[in-house]
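Written below as structure tokens is the structure these notes are about.
With one protein chain held back, the other chains of the complex are shown just where they sit.
The first chain written gets the first letter, and so on, giving A, B and C; residue counts start at 1 in each chain.
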Amino acid sequence: MAWARDEMIDGRRKTGRALRWGMIGGGQGSQIGYIHRSAALRDRYFDLQAGALDLNPERGRSFAAELGIAHDRAYADYGALLAGEAARPDGVEVVTIATPNNTHYPITRAALQAGLHVICEKPLTFTSAEAEELRNIAQLRGLIVGVTYGYGFYQTIEQARALVASGALGKVRLVNMTFAHGFHSAPVEDLNPAIRWRVDPTFAGPSYVLGDLATHPLYLSQVICPDLKIRRLLCARQSFVASRAPLEDNAMVLMDYGCGAFGTLWTSAVNAGAMHSQKLRIVGEQASLEWWDEFPNQLRLEVQGQPAQVLERGMPYLHPEALADDRIGGGHPEGLFESWATMYERIACAIEAAQQGDHARLAGIRYPDVSAGIAGVRWVEHCVRSADKGGVWIDYR
Amino acid sequence: MAWARDEMIDGRRKTGRALRWGMIGGGQGSQIGYIHRSAALRDRYFDLQAGALDLNPERGRSFAAELGIAHDRAYADYGALLAGEAARPDGVEVVTIATPNNTHYPITRAALQAGLHVICEKPLTFTSAEAEELRNIAQLRGLIVGVTYGYGFYQTIEQARALVASGALGKVRLVNMTFAHGFHSAPVEDLNPAIRWRVDPTFAGPSYVLGDLATHPLYLSQVICPDLKIRRLLCARQSFVASRAPLEDNAMVLMDYGCGAFGTLWTSAVNAGAMHSQKLRIVGEQASLEWWDEFPNQLRLEVQGQPAQVLERGMPYLHPEALADDRIGGGHPEGLFESWATMYERIACAIEAAQQGDHARLAGIRYPDVSAGIAGVRWVEHCVRSADKGGVWIDYR
Amino acid sequence: MAWARDEMIDGRRKTGRALRWGMIGGGQGSQIGYIHRSAALRDRYFDLQAGALDLNPERGRSFAAELGIAHDRAYADYGALLAGEAARPDGVEVVTIATPNNTHYPITRAALQAGLHVICEKPLTFTSAEAEELRNIAQLRGLIVGVTYGYGFYQTIEQARALVASGALGKVRLVNMTFAHGFHSAPVEDLNPAIRWRVDPTFAGPSYVLGDLATHPLYLSQVICPDLKIRRLLCARQSFVASRAPLEDNAMVLMDYGCGAFGTLWTSAVNAGAMHSQKLRIVGEQASLEWWDEFPNQLRLEVQGQPAQVLERGMPYLHPEALADDRIGGGHPEGLFESWATMYERIACAIEAAQQGDHARLAGIRYPDVSAGIAGVRWVEHCVRSADKGGVWIDYR
Partner (left out) sequence: MAWARDEMIDGRRKTGRALRWGMIGGGQGSQIGYIHRSAALRDRYFDLQAGALDLNPERGRSFAAELGIAHDRAYADYGALLAGEAARPDGVEVVTIATPNNTHYPITRAALQAGLHVICEKPLTFTSAEAEELRNIAQLRGLIVGVTYGYGFYQTIEQARALVASGALGKVRLVNMTFAHGFHSAPVEDLNPAIRWRVDPTFAGPSYVLGDLATHPLYLSQVICPDLKIRRLLCARQSFVASRAPLEDNAMVLMDYGCGAFGTLWTSAVNAGAMHSQKLRIVGEQASLEWWDEFPNQLRLEVQGQPAQVLERGMPYLHPEALADDRIGGGHPEGLFESWATMYERIACAIEAAQQGDHARLAGIRYPDVSAGIAGVRWVEHCVRSADKGGVWIDYR
């Protein structure tokens, strides 16, 4: 119960005003829709004014009304939303896309072409060519594309990043990543349509767990160790539930970072009995870090030759970057909603900076931008290519 | 990553409309103010329309503007707020009081007398006589008083309550409680005014850690084991930082529940190096439960003769009461803000039920009501009395 | 896998020769007998030459033969052993007594009167008067009495002692102790004679868990904080399984150390689902220590304002006293048998020092001596007295 610091989040907005915001997808009963709204509305950075929330237009309108969206701004589909909002002087400036994977690319492209900033669920696209096309459009128009790597904004991730940057670990040698749950050990998709699309290439794209899970710790590793670039990669993937083939429900990836560092990533949906197991271990010459998303208020620091240390969120011994986003004192648990809220806050700041043409400010904001989105798509492409060749090393391009 | 259930919180409101809400205290830089607002606004149960946020009226008005409160509803003090809102046809229906302890009683009384529902920080009052007076006023006018025992609405607490009610533990024998941090091991109040008032009887009342910390796990114990009634109690309290006397910074309480059950509670602000240590262990004839507020997504169930079990929030094996308040699937960590949001949601439901005279519905809502507020005050009174007599057993009245 | 240090236990004996040793009790099927033998024989400090192992002489002789005891030195009872060995020029020098509690006093007295050193299970006696009588006899004859507080010789206990002595914690304020298992939550003694005597005052003495369990962490607290002396004490005890009354199966003890420090101890045999829960937490002005006997290779050090540290047995950052007794490098788990072996090693050294009249050496050996045995008996006496008066404070004499 450390109620003592001043420089915390207390609801004061870092931007001048709330952004006019619309949602595509994420309707009634959607968990992901709820976390998007919780994050966006948390500290009044966004104002929900329009929505095309549901494939079923009636249900979408009904839910929109519950959420306080005006009747004439509850649209039947994303095309109608983009057109309708474009026609208004007070139309939305930014949309969130929380629809199945196969629609991310066309909707994002359409939204960008309509001049809107975009916040999109991952994967941004199915191919890196598509993702780069989106980047080009966004750059041309000065628009922000945020990709919701929502685990990346825990304060302990900032602390890990600061520790690596400070040299506390020495040169990084190993990056071990895991995201391996067990919820799909059995073919649960046979009975549950909400899971079924995830293992159908038409809707899910070229991969299941590599894209759905593994890109999360991959993003975290890039945040914490920004200097590591993959040079070669090898992936073995399996479909333990055979009907999921060609999509994998388990995979192992080895990464050669070229500079003498090495990475591994295990991802699975058949890790029976496990909850998430999203973990990172960063091993340096002198010390290691270990982070686990199920217990995000703690970060383990192990300096060779010293007792292992358990760092706690909110404590003054942390780096200022790790303290800046506290919403409550140390000891109290924050959770995933806070990480998402901070992500949305940063995207709002990025959008404001873009709107104001303030490139210096924009450069200083660490948020999951279109490049992070591309990086994930490209990584999955390489993994699938390696796996489909029999699990061989392939150069990273 | 269990994205599978339907009956979760997704932003749909269980009440007909948002309540018109005002805040007294909890201004800029106040952590507690921020968590009250985060909780109240989370799912649109409350609409912040008025405030007397700060002892410094200018600062209070400035912050109110940032929060979107209209200029004419940003008041200099609580008296002005109550008068001003009473004069409006659309005045607030409910106020939250997040001011220092010594003001809870007069402000709550004034707000009730003005016909408002009240959500008040604990302790509700300094004496049980005062607290009972508030209850009488509230009952007479059909008003709700919520007391913010904000740890009580974790889903794992609901699960613990359901397990005890189901008889899974057998008859409860022991209730061991702890809330013992180390942040005030040194006389930090000498330098920090935000802490100083907590050890000054004028502002803090007759106790420090007994009232500030211990009533939290006490409330949890009452939620989980509603049948246990204290018959006798013994308290030893110490002021390890001598300048805090007569207020204690450490205390141990023994409780005889009369029915053959026994309880203990350790509370401290000098438990050097500890974060919170808010823990409960409920020991029954056949099994025990263990809960720790720093890791609220887990609940440990130990059945004698069987392997210990770690229950996880969000999992289908839990009781429906423990699943009803999920905001995201199991594996993802929820935190303190979710517990508070659920508390506020329930208080909103209680207020609506009271407004509609729906006593049956009201009786079915478990929220921290005025009786819970009285219970905490009375317990502290008994502890102080026992301690001041030298740590003797006293009958509980 | 730290295979690096030289100054470890590698089987070299610190005494000149093995002591001629006999056992009374601890026969076939006795776990406690096995751990005594394992400890005594571990590094050849003792040589098992005689025994009166069993109430059933035939079974005792048979088991003695299996253990390599000569036929003529396998006795029917302790009287025969003492007489028989006294008659031999090469008779045993020391006996271990591992019989039911009610026999400890007479057998120890007889052995001392026969000029033998004694290693006795706790409790040494039922009354402190008896225990002091034994001390007097031992002192008069220059004999060693060791009392088997077998948890006290983990290296992490030495580290805790060294840390407190070094001032790393500052002045000690709180000592919280627990030893609370759940194995006797139900009246298992009804079916199991091996447990029945523990709840029968005739065999067990004036207490059950206070004597059987609680004196263990009490001893540890005295080892770690030798300066703390109890001034007043209060005990509440319960018999949750009613047929155990007057013996308690659960108790809570508060201790006022007079110097401004305060202690608590919870002991139980009805802590359903718990294994041991033998834990100590020592809270000082600046830091706390936490130790748990189920994980004795770790010691937690929490310095206020710093990340919590997990100290590991065997690591060079520990105090030399904590490293001296390592039998294998850090990372490898040692267990209870090693703590016992070190205890026996020290008792052997003490006996050799006594035999040689080397008082300086004797004074330098920390082993569980007759004073430690008396301290446990006296503490139980005070607890029982306080509890039987209704749980009142009584002065400690």
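Quick note on the criterion: contacts are C-beta pairs under 8 Å (C-beta built on N, C-alpha and C of every residue); 3 or more make two chains touch, one makes a residue touch a chain.
Just so it is clear, the model here is predicted, and its values are computed rather than measured.
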item	value
Given A:Ser62, A:Thr127, A:Gln306 or A:Gln355, the one touching the chain that is not displayed	A:Gln306
Sole contact to the chain not displayed, among A:Val118, A:Leu247, A:Val283 or A:Ile347	A:Val283
Sole contact to the chain not displayed, among B:Gly258, B:Gly305, B:Gly364 or B:Gly390	B:Gly305
For subunit B, residues in touch with the removed chain	301, 305-312, 315-317
Touching residues (missing chain, whole complex) on subunit C	1-4, 6, 8-13, 28-35, 37-38, 41-42, 44, 63, 66-68, 181, 183, 188, 192, 194-195, 213, 275-276, 293-297, 312, 327-338
Interface with the unshown chain - residue positions in subunit A	169-170, 173-174, 176, 182-183, 185-186, 234, 236, 238, 240, 250, 252, 254, 256, 260, 262, 264, 266, 268, 270-274, 283-288, 301-304, 306, 308, 390-393
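One rule holds for everything that comes next: only the chains that are shown with their structure count from here on.
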item	value
Geometric centre distance via CA averages, subunit C-subunit B, whole Å	44
Rounded Å distance between subunit A and subunit C, as computed from the means of their C-alpha atoms	55
Subunit A-subunit B separation of Cα centroids, rounded to whole Å	34
Interface hub residues of subunit C, defined as touching at least two other chains	301, 306, 308
